[in-house]
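Every protein chain of the complex appears in place save one, which is left out.
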Amino acid sequence: MEDAAVFSTLAQCFGPVDEREWNELTDPAQWSDFLAGARRLLQDNRPLGADERPALAMRARLPLQEFLSASELSALFAPPSYQDKHAFAARHFTGGLPDSAVPVESLYQPAHPTTPGVPAGGGYMGDAALYVRDVVDGLGLAVPPAFAACPDHLALELDLVAVLLRSGREDAALAFLAERFGWLTAYRARLLALDEDASFYIGLIDLVMGISAQQEPFEDDVISGCAIDSVA
Amino acid sequence: MSENAITRRSFLAGSAGVAAAAAVGFTSFGAWQQAHADEEAGEGRTEAVHTLCNACSSKCGYTAYVVDGKLTKLIGDPQNPNASGHLCARGYGYSQIAYSKDRLTDPLKKNAQGVFEAISWDQAYAEIAEKVRAIIEEDGPDALALVQDPRPSGSYYAKRFMTALGSPNSYTHGAACNLSKVSGITQAIGAGDWVSDVENSKMTMFIGRSYCDGIRPSQVAALERGFENGAYTVMVDPRCNNSTVFASEWVPITPGTDLALVLAMSNVLIKNNLYDADFVAANGVGFDEWAAAIAECTPAWAEEITGIPANTIERLAAQFAEAAPAASIEPSWRGAYGCAYANSGETARAVALFNTLLGCWNQPGGALLTSSAAAGKLDDPRFAAPPKPEGTLLGTKEYPLAAASMGSAVFAGEMAKAGVLKGMFFYNSNMAAGYSNPAYLADALSQLELMVVCDVQMSETALLADYVLPETSYLERAELPEFGGGKVPYVAMRSQVLDVIHPNTKSCDQIFTELAQACGVGEYFDFTQEELANAQLKTVGLDVDSLRLVGTVQFPEKAFVYGTAPKWNTPTKKVQFTSEACAKAGLSACPVWVAPQTVPEDGAFRLVGGKEAIMTHTQTANIPELMNIAEQYGLDRPWISAADAKALGIEDNDECVVENEQHSGTSKVRVTERISPGVVYIPSHFGCTVPEQHTAYGFGLRIMDYVPFHIEPAYGSAMTQEATVKIKKVGA
């Protein structure tokens, strides 16, 4: 599976999809393709979106076990049913609940309030949200109404990586990956603290964090490179 | 298989999964931040919107400045009579609720395991309607009730919803606020309130009310002007409250004994013939009976009860006589006799009668019976009221003096426990934490077959509910016009300041309209909020668009005129020194001494509550800006007098155990000269037990934990200060 598709799949795991879409996504062949793609991203020494170098492709492939704990692994190999996914989202990806763990960056990474009126201290619509909204605008796209309060929802941030990759902006995708996913450490801790088993989602988070770590050597150039672009 | 339709699906870019723009612009976050930091402030698109605050029930008008969709500055509107150009600390801080991380985002249902989960609005409405129907079929509409802390739209929509269902049981939070005050005063003068004209007075006495702690900016200004104009202002309060900055005298009093003070001052006026006999003769009924009944209520008698020296009482009464008619006792609100003691309603009645002795009604500097603006009759049949429910408000029989506009919400709690009420709706109300004993109320409300709470964040009450419906914050919704009274009646309006933040939240008008439709009574809600607002405003020559432009419109042609002869809207059309209704309710026909029912045993303290200027009940405690002040200055700490502390070996900021037979908790205490010995004060805002309120949770003591569940005879209030506590140093 291509890198973009891996991120699209990850995005759909955290966002609202209907039953048919979820069943298609988690169809065994489709899902194992996704896991294989994710594993390559964890292992390959190449920038996001770049072709695998033949020499590398021949190298022995490390199994996912090398990157994930046993419980996460078994959870990832057996994605939840649509009903379970829906129920988990209803209890945890919903605001204001005892066990809320809404995957929204502003809630986990209080941004420095550079913009007038931007609330600090971990409310909705922090700098991260405004930034992602501007990036989406810059792509000629729009934040879907369901995400109006949280353009910095994990589903959209992951989706954005995929969109950038497909739009020929591998550098931007890499820059975005480098800058946007630091909050997942705090978010992972939140998922761990839930009463309910969240191994599946923790496993997905670990994939993202692992991929992000693997990309670190390639990041510096692209971030400074992107700085000269203008949003407008 | 590498790329396919499934993995191409994108929330942002649809099924193509690729950006449409030919040249894809992208800026790194670092560069984006720098660009924003460099931007000249004020460069964005600024909008100014007149709206109403919601941090307390004063609903001050202000202008909200919105830059690129984000709220920036808030400036009180000079033309709004409550704001008079200012907001209080809460007004600025509470605005941050809009972006709070603890906002409710979706309708919730408690599942079989007792855990909340998000459901769709359709499912919520359908299931609630199903249960409402079942309750009505089984027990009739009288088994349904509503409790709300009224706001412009809520008081119309929520109550109309109940009426449409056929239920007479609409309650306000009054039983834990100002029910006794309003009801007692009404027995005396046929109106529930007055305005003490402090700024023009020669003397004004405040009893358990502090304009500078429970703040409405215009009242603070009036107090300040009065003080500067040389008014003799007296603060009767167990605490040296912050209004004493503008007071001539602080008169500490034993909590719950204000009635004795008022009776004794009345006694002095009558005995020494210092009262306005002509006014009393012309306006009163039953005066002689009252005069006889309080003949023994001398200052010396009152000294024993109140702790105020007899000569002070004598002097204050004489000063009042000297200052009359430019003098009055201020009507107070919640603090001393709004809902606090077994004698609260009677205290209110006595205060109104005392002012009558002064002959100060409608006199410059006296007690003014001002009127309110109101919408006229609406011709459009869509706005016609639903048929009046056949039943009567639950509690009317048991607490006949309770103002029908409020009812006794705590009695409703008791009826939930008794199984008489089966379904309850709560709007903008945190009854379970704030009205009376939380443990009792949690148990009572848990008996309900259906409990629906509409709020913006989880509350102690919402935690008990079967369904929680998420409302937009007050900044994200327009509401019906607010018609208000005072020296110059006015109408003001909350306009929408921010776009709706969470797409799955709704405004209360929408929620109750859709609930009504689901329950089969949608015919009474066949209009939009704006259509209704326009219809109401049309009756006073306005419309929504024009009111939106200015926020508040005053009606100077309806302004109060000094010297207007008051109309007494009592059964006798007189000031009632004796009230038949009170006698029928088992009280004395005229107000006489009634002791508070709680007597501290040895070593126990009388417990009092009260507002801090930065908080409103339990509603604002989850705001980081406001809670940070409480943390920094220890505003949650109980107060104990320096003398008592010394005797107990307690020093300022010592960790202490505060306990009674119901509850025990520990807290640092504040040792102060500003409170009467024998009294412990616990502010009314803290001790939140809702983990979802990340800022408020677990900070400070909750005063209601120490208050037993009980109800004031005849008046129906929660008697929120009929409680005692003991206090000791941790480890002592």
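Going by the order they are written in, the chains are A and B; count residues from 1 in each one.
Please note the rule applied: a residue touches a chain if its C-beta (ideal position, glycine included) is under 8 Å from a C-beta of that chain, and two chains touch if they have at least 3 such contacts.
To be clear about the criterion, contacts and distances are computed from a predicted model.
Participant: Write down which listed name, "Carbon-monoxide dehydrogenase small subunit", "RNA polymerase sigma factor", "Branched-chain amino acid ABC transporter permease" or "4Fe-4S dicluster domain-containing protein", is the UniProt protein name of the chain that is not shown.
Facilitator: Checked against "Carbon-monoxide dehydrogenase small subunit", "RNA polymerase sigma factor", "Branched-chain amino acid ABC transporter permease" or "4Fe-4S dicluster domain-containing protein": the hidden chain maps to "4Fe-4S dicluster domain-containing protein".
Participant: Pick from B:G208, B:G345 or B:P624: which residue touches the chain that isn't shown?
Facilitator: Only one of B:G208, B:G345 or B:P624 touches the chain omitted from view, namely B:P624.
Participant: Out of B:T370, B:S676, B:T689 or B:T720, which residue would touch the omitted chain in the full complex?
Facilitator: B:S676
Participant: Which residue from B:I6, B:A231, B:L475 or B:I614 sits in contact with the chain not drawn here?
Facilitator: B:I614
Participant: Residues of chain B in contact with the chain that isn't shown?
Facilitator: Here the touching residues of chain B are 41-42, 46, 63, 65, 72-75, 86-93, 95-96, 212, 215, 217, 220-221, 224, 240, 242-246, 250, 252, 613-614, 624-629, 632-633, 641-643, 672-677.
Keep this in mind: only the chains that are shown with their structure count from here on.
Participant: For chain A and chain B, let me know how many angstrom lie between their CA-based centres, rounded off.
Facilitator: For chain A versus chain B, the centre distance works out to 45 Å.
Participant: Mind listing the chain A positions that touch chain B in their complex?
Facilitator: 1-2, 4-5, 8-9, 11-12, 15, 17, 21, 24-25, 29-30, 33-34, 87, 89-91, 93-100, 102, 106-107, 112, 114-119, 121-125, 127-128, 131, 134-136, 138-149, 155-156, 159-160, 162-164, 166-169, 172, 175-176, 179-180, 223-224, 226-232
Participant: Which residues, counting only chain B, touch chain A once they are in their complex?
Facilitator: 1-4, 6-13, 17-21, 24-33, 35-37, 41, 44, 66-68, 70-72, 96, 99-106, 108, 115-119, 457-458, 470, 499-504, 624, 691-692
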